[in-house]
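Here the complex is missing a single protein chain, while all its other protein chains stay put.
We call the chains A and B, going by the order they appear; numbering starts again at 1 in every chain.
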Amino acid sequence: MKQKLFYTILIASFLLSGTAHYSGLNTTLQFVLCCIAVIFAAGFMGKATESVAHYAGERMGGFLNATFGNAAELIIAIFLVRDGLHDMVKASITGSIIGNMLLVLGLSVFLGGLKYKVQNFNVMLASHNASLMLLAVVALIVPAIFAKSFTFKEMDMLSTIVAVILIIAYGLWLLFSMVTHKKELSDVSARDPEDHAHTLNWSKGKSIFYLVLATVMVAFISEWLVGTLEHFTETFGLSELFVGAFLIAIIGNAAEHSAAVFLAMKNKIGAAVEIAIGSSLQVALFVAPVLVIVSHFMGDPMNIVFTLYELAAIAIAAVLARSISQDGATNWYEGFLLLVVYVILGIAFFLV
Amino acid sequence: MKQKLFYTILIASFLLSGTAHYSGLNTTLQFVLCCIAVIFAAGFMGKATESVAHYAGERMGGFLNATFGNAAELIIAIFLVRDGLHDMVKASITGSIIGNMLLVLGLSVFLGGLKYKVQNFNVMLASHNASLMLLAVVALIVPAIFAKSFTFKEMDMLSTIVAVILIIAYGLWLLFSMVTHKKELSDVSARDPEDHAHTLNWSKGKSIFYLVLATVMVAFISEWLVGTLEHFTETFGLSELFVGAFLIAIIGNAAEHSAAVFLAMKNKIGAAVEIAIGSSLQVALFVAPVLVIVSHFMGDPMNIVFTLYELAAIAIAAVLARSISQDGATNWYEGFLLLVVYVILGIAFFLV
Partner (left out) sequence: MKQKLFYTILIASFLLSGTAHYSGLNTTLQFVLCCIAVIFAAGFMGKATESVAHYAGERMGGFLNATFGNAAELIIAIFLVRDGLHDMVKASITGSIIGNMLLVLGLSVFLGGLKYKVQNFNVMLASHNASLMLLAVVALIVPAIFAKSFTFKEMDMLSTIVAVILIIAYGLWLLFSMVTHKKELSDVSARDPEDHAHTLNWSKGKSIFYLVLATVMVAFISEWLVGTLEHFTETFGLSELFVGAFLIAIIGNAAEHSAAVFLAMKNKIGAAVEIAIGSSLQVALFVAPVLVIVSHFMGDPMNIVFTLYELAAIAIAAVLARSISQDGATNWYEGFLLLVVYVILGIAFFLV
């Protein structure tokens, strides 16, 4: 019964949002419809991810989720690069990284922690994620430090080389975590014995199909939603930095948000951390460098130099996420701390 | 016999310092008397804390000690805010944070380490303290980074919001550490079997009364002592930054200093770390934000923007204290390192 109602609203809200978008209805109505649709599509995505994770193991499920979640962002960002909106792209990359590490991880750890006193996950995975995140921070900070001494051409060259190096590093990370050291990085989180009762009886193939379908739906709705934002920006007088780093990032990551929280509340904190941190890493080590390289083929090269505010936000998020995840155990207060820092950064970006 | 002599000097030095202060005696004499009185009052406070900790557990004892110790500082700082001495207040907040994390922690670990080869304490507590300290550093650094782009009014608003958030975070930390996760954060330090022989036979009520009495005495003496400092500043030509960050902070924290060292040398390093780090956290997360809010009611709002030198000192102290405490084990060399960094910072502040 409940299930039927869920799928009815999912399909109805998706079709209505699409109709509203293409028929050019009132923007406020479009915005409300898209918000409802994205919540249900993300819920659907969470279920599909859980089902795939059931077959593939929590980490592979988390990786799939992060990848599908970021596919939508990558497509949106490529359109922004095409239009030469480099600052907006960088702001949304920043927002996506800190949104995942502070908001998604914070909500998952906080809500999971309210239900379970202490939640555990693989320490070695946490330690590697931290080192990778440090690499991303270093790769973004080095060009900014040297920016003043460089000519435009030298900076362009450094950006391209760093981008290529990051993509290679990300590829080798997949080789390392999925092939050579798969076993060492596997999950240790306690499985809920009731778990199987809740599991939907989807086959392996059906689960994967539903995951892809959910991702496509989220991508469409996200784009429609982003389209309505410009209207809101003008009406409420928000800065582009705030819109890029907070609104676009929060909506673009809605799927990861609800999927991670959903898993954390089922005591699968390992998968939730993998979605949150893994998604940040993918944005920093794969999405951002790909955009730098793609921009060269579009005739208007984008460099990899972020502003001081963006770098400070990324570095703070990385250091805090690392401090909290490095013992492989989480509780509600640690989630609260992550959320607090997100709010402080949000207020600062809003006031700038 | 020994006990009697101790209490005689305690009372005598307290009364003499008070008389010297209110009768306006020679400042150098006042200074010497106050120094003697503060040493004995702090010793008394250490005994009372140990007795309360005996009944309440080491952590609660450490928390009580930190709280009573900082009450004195908070009162002194409110008087400074009233007089509009915002820079002096911020310097003394900085000094109190680095004094506790480098000098108090350093002395405790060093002297405790000379007696015991390795001293252990609860790793989970250390990890949480580190994350909280990071929050404090972030909360102090973010306003400073954005300070240039902000108007006076925006900075005032950000300061107030950050102050309220920090007080909420500190309140929830007490809820977390004293209620929901009390057991997980409890101490593991080996108890000295001889311990009970040394314990004073004070009842629970008497112990608490003596702790309050000792705190009140320390607060009075500290204020008298601070009063004599201006004279010394002029005579020896010291900068206000150095006086605020080093002299006021060292004297204002004399109680924590001796209590923590006293406990460390009895192998209760867990309580010593709790006093040192807990006191830093309380200053950063409670005393500083309360002063920002209180300043609004006094008509001369103080913002939360610290100077580069102060932020660098706080960040360095937090990173080093974290690096040394994160394994839950300490030795004399780690204490020495903390002291060395305190000395280097002290020389730099002195020369500025």
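Following the convention adopted for this analysis, contacts are C-beta pairs under 8 Å (C-beta built on N, C-alpha and C of every residue); 3 or more make two chains touch, one makes a residue touch a chain.
Keep in mind the model is a prediction, meaning the values are calculated, not measured.
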Selected from A:132, A:305 or A:351 as touching the chain missing from the view: A:132
Option from A:54, A:181 or A:296 whose C-beta touches the chain left out: A:181
Touching residues on chain A - with respect to the absent chain: 123-124, 127-128, 130-132, 134-135, 138-139, 141-143, 145-146, 149-150, 154, 157-158, 161-162, 165, 169, 172-173, 176, 180-181, 184, 322
Residues belonging to chain B that touch the chain removed from view: 117-118, 308-309, 312, 316, 319-320, 323-324, 326-327, 329, 331-334, 336-337, 340-341, 343-345, 347-348, 351-352
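To be clear about the criterion, only the chains that are shown with their structure count from here on.
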Computed distance of Cα centres, chain B from chain A, in Å: 41
